[in-house]
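Missing here: one protein chain of the complex. Every other protein chain is in place.
Entry: subunit A
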Amino acid sequence: MVHQDSFTRCFKSNPPEPWNWNVYLFPLWCCGVVVRYGILFPVRVIVLAIGWIIFLSAYIPVHVLLKGHDKLRKKIERYLVELICSFFVASWTGVVKYHGPRPSMRPKQVFVSNHTSMIDFIVLEQMTPFAVIMQKHPGWVGLLQSTILDSLGCIWFNRSEAKDRETVAKKLRDHVQGSDNNPLLIFPEGTCVNNHYTVMFKKGAFELGCTVCPIAVKYNKIFVDAFWNSRKQSFTMHLLQLMTSWAVVCDVWYLEPQTLRPGETAIEFAERVRDIISVRAGLKMVPWDGYLKYSRPSPKHREQKQQSFAETILRRLEEQ
């Protein structure tokens, strides 16, 4: 495992082979750069700016003026968020193909998806007003989170806080019970993975006692590698990279809702759903906890191995 560990492979972004290395292709590539940075990028920035202007000039009044009429306000806000997401997707010349039935707003259901980048949320949000559970980010993303996304009913967590898990679990349960809340979208991997693999799903989403609707998202790498390597670049840089590429092409599959089978544990349920998603999106499954990206394995992993070895020895002893 020293020479190739499956864990690091999940988070490795394979840089595309440079193809612009000869006399004929290089000028072509240069033209491409000029078009992408000089023409496409400014146009996209303008499109995005227009989108934000429209969005804010509609959202702020609605949010403030319709304070009393919650149902109407929420309806309009949902529509506006879908709108701004569409603008975002347009700003990367996003071509998204949706397969499967559109999610419906019903209580006691939760949506889970594989995670490649924060743009997963935007791509999915464009079609349905999900409430998502996300890591609280700093900077302008955090600002957006605390204002607009909050009104969608999004839930925040903090990876670094140990006690956070219980409070978040409770928030999840409360949200799912409410009939008027936006459908909840969860990324059970807990972190961004490079769209070739799926890491282990956290069981939190699968113990809420409701139907789980899997969503599979697969990006076409020919156009751009949509993996957000959060250790290598900030989200702003990631967005800029997307906006100076040719296009973001992806497929989204809404898969058949699954329920907990009798006698199945939450972990087995999570693995079963992960299998469904991985098969659909053509991803390889690896048995790793995504959080190991952020911290060293705790001693309990080593202790598990020691324990199983000790049991083998003890069995040998009993055979005397």
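In this section, a residue touches a chain if its C-beta (ideal position, glycine included) is under 8 Å from a C-beta of that chain, and two chains touch if they have at least 3 such contacts; residues count from 1.
Basically, contacts and distances are computed from a predicted model.
Which one, "MTX3 protein", "AP complex subunit sigma", "Proteasome subunit beta" or "EF-hand domain-containing protein", is the UniProt name for the chain you do not see?
Per the UniProt record, that chain is "EF-hand domain-containing protein".
Which listed residue (A:102, A:261 or A:305) would be found touching the missing chain in the intact complex?
A:305
May I ask you to list the residues on subunit A that touch the chain which is not drawn?
1-8, 14-15, 17-18, 288, 292, 296-297, 301-303, 305-307, 309-311, 313-314, 316-317, 320
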